[in-house]
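One chain of protein is taken out of this complex; the other chains stay put.
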Amino acid sequence: MRPTTLRTAGGVLALAALVTAAGCADRGAVSEDAADYPSKDITLVVPYQAGGASDLAARTLAEQLEQELGTSIIVENRTGGAGSVGLQHLASAPADGYTIGYLPVETVMLGFQGYEVDPADYDLIGQMVSVPATVAVPADSPYETLGDLVEAAEKEPGKITVSNSGAGSIWEATTAALGEATGTEFKPVPFDGGAPAVTAAIGGEVDAVIAGISETAPAHADGQLRVLAVFDEQPSESLPGVPTAAEEGVDVVMGGWGGIGAPAGLPDGVKQALEEAFEVAASSEEFTAIITDSGSIPVNVPADEFASFVQSETQRFEGLLSDRG
Amino acid sequence: MAAARPSAPLRELVPALAGAAVAVGALVLAAQVPEKTGLTSFSPRWWPEALAYVLLGLSVLHAALALLRPRATAELPDPASRTGALRLTAMLLAVLGYGVLWYFVDFRVSTPVLLAALVHLGGGRGWKALLVFPAVVTAVLYLLFGVLLKVPL
Partner (left out) sequence: MSPLVEGFGSLLDPTVLLCIAAGAVLGMLVGAFPGITATMAVALASGFTLSLDPLPGLAVLLTIYVSANFGDRVPAILVNTPGTPASIATTFDGYALAKQGRAGLALTASAFASAIGTFAGLLLLMFAAIPLSRLALQFGPAEMFALVAFGLTMMVGISGGQIVKGLMAGALGLLLGAVGRDPITGDPRFTFGVLELSDGIPFIAAIIGLFGIAEVFDQILTHRTGSGPAPITQFGRWFPRRSDWRVMVKPLLVGSGVGGVVGVVPATGGDIAGILAWDQARRVSKHPEKFGKGSLEGITAADTASNATLGGSTTTSLALGIPGDSVMAVMIGSMIVWGIQPGPSLFTNNPELVYSIAGIMIVATLLALGLSLLRMRSVAKLLDLPRHFLWTVILIFCMVGTYAVNNSVFDVGVMLAFGLVGLFLRRFSVPAGPVVLGLLLGKLAESNLRRALEIGGPSNILTSPLAMAILTVSLLALLLPPLRAAWRRRRTAGAAAPTR
């Protein structure tokens, strides 16, 4: 080895030693007092892949939370098992406030689909996004209203095909709920993701699609799809003139949502600090602007309200998903 | 001709047997897949079962061809050596040990240990091979993944 190479190697070695020393320092932290929380980096577990809608919501909120809490938040994507891998990882992390996670609607569904996920394993901090379900038909479809579609299904139960983003998804559950509420049956056709499901409807492969508003609204605006109804309490700004399902006589309110949670058993002080930071972060202009632009609806539901919402959702999915199991 | 290469058909029987074993295993496991009566027209079992039968058929065909029409394979892979087999086993054990070690010790400590062990098993000797090289590689990995990509190592 020539002297220059040796010197370079020595330099790299020194750098490595430095990095090691710096890295070890923050690991040395001992048991935490709620008063000085947070005193080190916080990890935010996202149970889905980087780049998706959930990831976007989580990362955007993390940026705002960082400013509020005055510490770095490292977003960690733990994917797999329809989200259950990341959710289980979160549930088994120490309840010290240094591991928090993104909780999607699947948190209350997976338990009824053969995964070991229980919403009771989490302390809820707050809900920040909502993605109401929509039902849409191809632009040249004969069905002009939700009533037309239901009527067609009543004529031939189980013949009207409705695409969704995947087996076991909230959108497939919405299809089942729509059938149950109207006393008929639609045939769900699961695809690999929301975009292919919407494409199938644009291309006329299926009679209709049930997907999140962020996925159908752009195609509606372009005239490729016709959204018949939004499964929400009020009409959406991004779909002017489109009624809610209730206005069309179908009492179904359903959709995806996302919030922040932590492993159950947080110290009170830590939980309060997180809740306060969440409230500011979720109502920040930056957060609401990015979420609105992405087509979802930013909300800011405080912990106690979120907890009772999760409870009612759990009961509802127990009824909806267990019948078919 | 066949007598001149007695090992060829026997060697070819191994993949046939392995294929058949996988196929039978898949059939047994597929029979345990739960079936729900739902709105769908196909059971989740039919695709894997169909594939398993195809694999089984191909395995039998391959065994028959190997026995009936033994052909010398054009390119035999290089023969394995005893030291090679031992070395591979030792390296795999080292990697397994690393998996355990990583769980308890920080990445920046466990990785140089593994690297030194692998280099040593591979035949590298001397302080440059056993100390500098592991440290440099670990530093590169840590900087790229731990610092730049923020992967929790």
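The letters A and B name the chains in turn, as written, and every chain counts its residues from 1.
As a convention for this text, a contact is a pair of C-beta atoms (placed from the backbone, for glycine too) under 8 Å apart; a residue touches a chain by one contact, two chains touch by 3 or more.
Note that the structure is predicted; figures quoted are calculated from it, not measured.
Q: The chain left out here touches which displayed chains?
A: By the stated touch criterion, the chain not on view contacts A, B.
Q: Among A:L90, A:A219 or A:M254, exactly one should touch the missing chain; which is it?
A: In the complete complex, the chain left out is touched by residue A:A219.
Q: Take the complete complex as the reference. Which residues in chain A touch the chain that isn't displayed?
A: Touch set of chain A with respect to the missing chain: 49-53, 55-56, 59-60, 75-82, 84-85, 88, 113-115, 161, 166-168, 187, 189-193, 195-196, 198-200, 202-203, 205-206, 218-219, 221-222, 224, 290, 293-295.
Q: Over the whole complex, note the residues of chain B touching the chain we left out.
A: Listed in rising order, the touching residues are 11-12, 14-15, 18-19, 22, 26, 29-30, 33-36, 38, 40-42, 44, 47-48, 51-52, 54-55, 58-59, 61-62, 65, 73-81, 83-85, 87-88, 91-92, 95, 99, 102, 111, 114-115, 118-119, 121-124, 129, 133, 137, 141, 144-145, 149-153.
Please note the rule applied: only the chains that are shown with their structure count from here on.
Q: Please report how many Å separate the Cα centroid of chain A from that of chain B, as a whole number.
A: Centres of chain A and chain B (C-alpha means) sit 36 Å apart.
Q: For chain B, which residues are in contact with chain A within the complex?
A: Touch list, chain B to chain A: 36, 38-39, 106, 108-109, 128, 132, 135-136, 138-140, 142-143, 146-147, 150, 152.
Q: Which chain A residues qualify as touching chain B in the complex?
A: Residues 1, 9, 12-13, 15-16, 19-20, 23-24, 27, 43, 74-76, 158, 185, 187-188, 324-325 of chain A touch chain B in their complex.
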